[in-house]
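Yeah, one chain of the complex is gone here, protein chain that is, but the others are all in their spots.
Letters are used for the chains, namely A and B, taken in the order the chains are written, and counting of residues starts over at 1 for each.
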Amino acid sequence: MSSLSEFIIQSLAGGLRPLLAVGVSLAAAGGILLLGRRPNLRDALLLAAAAVKFALVASMVPDVLAGRVVETAPLLLTPTLALHLRADALGLAFAALSSALWVVTAVYSITYMRTLEYGHQTGYHAAFAVCLGATMGIAFAGNLLTFFVFYELLTVATYPLVVHRRTPEAVAAGRKYLVYTLGAGQVLLVAVLWTQHLAPGGGFTAGGFLGGAAGAVAGAPGDPAAGAAASLPALRVLFTLFVVGLGAKAAIMPLHGWLPTAMIAPTPVSALLHAVAVVKAGVFGILRVTGYVFGPEAVAGIDPGQVLAWVASLTMILASLRALAEDNLKRRLAYSTVGQLSYVVLGAALGAPAAFAGAVFHITAHALMKITLFFCAGAIYAATHKENVSEFDGLGRSMPVTVGAFGLGALGITGMPFIAGFVSKWTLGTGAAAAGRPGFIVPLLLSGVLSLGYLLPVVYRAYFGRAAGDGPDGDGRPEEGGLREAPAGLVVPLVLTALAAVALGLLPDLGLNLYELAATAARSVFGGGFGLAGGGP
Amino acid sequence: MTSHLPALIVLTPLVAALVVPVLAILARVLVRPVAVLSLAASLAASLASLQRVLAEGPWSYHFGGWAPPWGIEYVIDPLSGGMAVLVSFFALLAAFYAPAYLGVLAQLREGALGSLFLLLVAGLLGVVVTGDVFNLFVFLEISSLAVYALVAAGGNRATVAAFRYMLIGTVGASFYLLGIGYLYAATGTLNMADLAARLPAALETRVAAVGLALIAAGLGVKVALFPLHGWLPDAYSTAPAPVVAFAAAVQTKVAAYAFFRIFYFVVGPGGPVEPLLRLVGLAAAAGIVAGSLLALAQRDFWRMLAYSSVAQLGYVVLGLSLGTRLGLYGALLHILNHALMKGCLFMVAGAVRWRTGRQDIAALTGMARKMPLSMGALFVAAVSMIGLPPTGGFFSKWYLVLGSLEAGAWGYVVVIIVSSLLSAAYFFRVIEQVYLRRAPAPESEAGRKPEEEAGREPEAKAGREQEAGREQEAGREQEPEAATAARRRPWELPWPMLVPILLLGAGVVVAGLSSGFIIREVIQFAVPVEPF
Partner (left out) sequence: MAPDGLIGHLNYWAIALLFLLGLYGMTVLNNLVKKLMSMNIMQVSIIMFYLNLAQKAGGTFPVLLPGELHPEAAAYVNPLPHALMLTAIVVSLATTGVALALLMRIYRRYGTLEENDILRRMAGR
């Protein structure tokens, strides 16, 4: 008996935590389905699961910062198959962020769905929980098989959320989503299997495990065991396959088409999944592949790596331009996401430690800011049923808190100092300079200016636009009837995330040490130290 | 007793098949217990044999005490033991499912149908355990004859389909018989082990080449290898659900097993084998693409599943033709996985046919509310058919693609990926129908009104009112129907139908998660040490 409890304690202290973090969500999904008839209990379970998961993930941060890797023993081991969960700095940074935001989103989501009286709430919350479990799995995956398993699980689990409204538009959006993600998923599968074929049983290794790759590029003899069969053209094709496979979820242009369409889903879905989980899973995958499969040297040495940097830069600018033209707020934010996530891709492709660290931290920074913006969009919709920017005139007076938070988030996206987005962009920029390619700072700045162009008018209209109380809005409700904020369950989360964005802008290591985690990840990939402002090695 | 286990695997269902018609006259109540018990005994014998074989190595059983080259030999090795477990397990599931599904028909013809089914099972088990190529032919024909008759139990169209199936199947069997005649002429023996010893000397002759080509063609018909698959869609879309579920799950797989046994254990590499296998691989690849495309074109759910079977059997044969270790792992794993998922899908299709009398895809509209558990199983099985993790289908695809890469066959990689996408297209169409289309109102269900209500919702400006309203409306619609249904029939399905469906649905995931275990414990030992 005592040995059993000891075992449990040891497991909790040791390697089982990544598995538990994944399992909590999946178990919660099952529980939610069973409790469908009792909504209050169901939602309580959801909140409890979110809290437990956050605690589990947060408990791993000190271990990883101390240089330990928390890992679960590989399961189902055969020569070619192993499911393996391990928490390293990169994975933990992603996991800590998404599990923290799940707590906030759970509150928001429950309130939102209840306020707007959506149907199918049980299935919704269950699918949401599965998505979060899959995201944890992606973050903690120790090899490509595990990564792919959870990546595809995420694809499937997101589908019911996209089609949640069951309207023809939603069904069409769901189809489009599946075409993009399943198609790209199969491309990714080929890439994964090819890698498996070249280097059987290879797990993610900081600095890359396609060892022969770096050798082939540098002309030096690589590790003969791994990647010996990989020629340079083969690596080029392989890298391209990876980028295409991951790029659809990461919404790199021209693979971004599904994201704006998927905005038909309820706002919390857009907020968490399209700002945090799904799209981030794609860019996270690109970071994993560049840093832990190929290694920065190999990426720098093959042409598709260079092409990727250019594609990312172009995506930033084109998506920002496209966002300018959108009237629907959520779609505008979706294009903004497309543009902002290319920062991460650019950071992965540049091949400098600071760029990599900036990219990792930008996942956090962008998540906080974008989730704030989406929360605001949802709160506005819940309170007024308005979703087009052109209808927002005068909202600043009735919903000052929401619009204020929106303003903070918008400023963060543009890269305003003292908000989290600035930190990541600054680090990324120094990385570009250190990589000897300062030219890539230009798209960073340009995209920042453009985002000012598409986000600030929202705030401006809300505060200074003429209220359309006597406009064509035929329901006869007075628009200037004082404060009409959304319910507290919607407003509190968005205030929290906005404040978090500011706090991380001032003190990047506050709380979960996310910046330090990003830097640790970059150090492990590049095998050297670097300073925040100092740039490259 | 335990020393006769290999014989018992086949003999228990065979004897039961003879007893059951008599019992149907003398003591009707005993028919079902006897049938189920005999299948359970067969499963137990298979499991015990497999366990012993895994511990102690291949087990040769000499029938009637005659030594192998003269007498008939049964051979249990990890491959045949595993197949025997698979066959007898599905037989048991189908035996549970069938009486509830067939209803009145089962009561009228319990003896005949039960006896035929037991014969089918005995035949398939015989194919699996025998160590003699002629004996294999006899068992193959026993199972085929039984299945022709069982298909015909599906009604008038099914009878025509069964007759055509019989013609094509007999041609296949004749090709096979002719083929082993050539091998016999070349070597003077029909025992597999003996053939394996003597054939290498004769492998370069034209006699062996023709014989092997004939065998490949004959078994190709039985596996429904493209373009010899013509019998399958008609037979599978008209026959009774338990028959189809069982046949789709294991019968074609047993033919694939025979193919594997003969080409890898009896013949081995050399001579005409490699070009022949390459040809078979190309046919399989063509079948994968053609089957998927044809499945996409179907409106009938059953025909869609049938064509998807053609494609999926192509996966199995493709893996067998690769000649690489991982490819063979993939093929054998897919035999198991496809049996689980297609068995599950056909049982769900049967359940829908049982409740609504319809078998088109449109009949699935809104079923998620009426049959949530079965539809959950359908969803899991469909995901597995597409090959998404963590279901079984993904892991067989994993090995098949790795095997293709090992063989340097990039074309096959493309084929497998394209087919996955096509199956995603046709299965998500079904899933949309099940989960996203609104169920037609009860009265319109009776009147077979096309269900496009969901498509004509007004624009969703105030989406929330609609959503809420629809919820309530759907709830109200549910009530009267549920009330009458409760009087008329059990919730969702009678449990003997529901349990196999759920078991298979869960099995799809369990098989996926334990695929490493299955390969390590069984499949690893079931493939030749040095394939090619």
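In the analysis below, a residue touches a chain if its C-beta (ideal position, glycine included) is under 8 Å from a C-beta of that chain, and two chains touch if they have at least 3 such contacts.
All figures in this text were calculated on a predicted structure; none of them were measured in a lab.
A.B. asks: If I'm reading the header right, one chain is hidden. Which shown chains does it touch across the whole complex?
C.D. replies: Computed over the complete complex, the missing chain touches B.
A.B. asks: Based on the whole complex, identify which of B:100, B:152 or B:256 touches the chain you can't see.
C.D. replies: B:152
A.B. asks: Please pick, from B:22, B:37 or B:160, the residue that touches the omitted chain in the full complex.
C.D. replies: Touching the chain that is not displayed is residue B:160.
A.B. asks: Which listed residue, B:7, B:30, B:44 or B:185, touches the chain dropped from view?
C.D. replies: The one listed residue touching the chain not shown is B:185.
A.B. asks: Just the residue numbers, please: which parts of chain B touch the chain that's not shown?
C.D. replies: 134, 137-138, 141, 145, 148-149, 152, 156-157, 159-160, 162-163, 166-167, 170-171, 173-174, 177-178, 181, 184-185, 190
We adopt the following convention: only the chains that are shown with their structure count from here on.
A.B. asks: I'd like the Å distance between the centres of chain A and chain B, where a centre is the mean of that chain's Cα atoms.
C.D. replies: Comparing mean C-alpha positions, chain B is 42 Å from chain A.
A.B. asks: Enumerate the contact residues on chain A facing chain B in the complex.
C.D. replies: 75-78, 80-82, 116-120, 145, 148-150, 152-153, 155-156, 160, 163, 165-169, 171, 174-175, 178, 182-183, 185-187, 189-190, 193-194, 196-197, 385
A.B. asks: Along chain B, where are the residues that touch chain A in the complex?
C.D. replies: Touching chain A from chain B are residues 326, 383, 386, 388-390, 394-395, 397-399, 401-402, 405-406, 413, 417, 420-421, 424, 428, 432, 435-436, 438, 454-455, 457, 460-465, 467-468, 470-471, 513-517, 519-520, 524.
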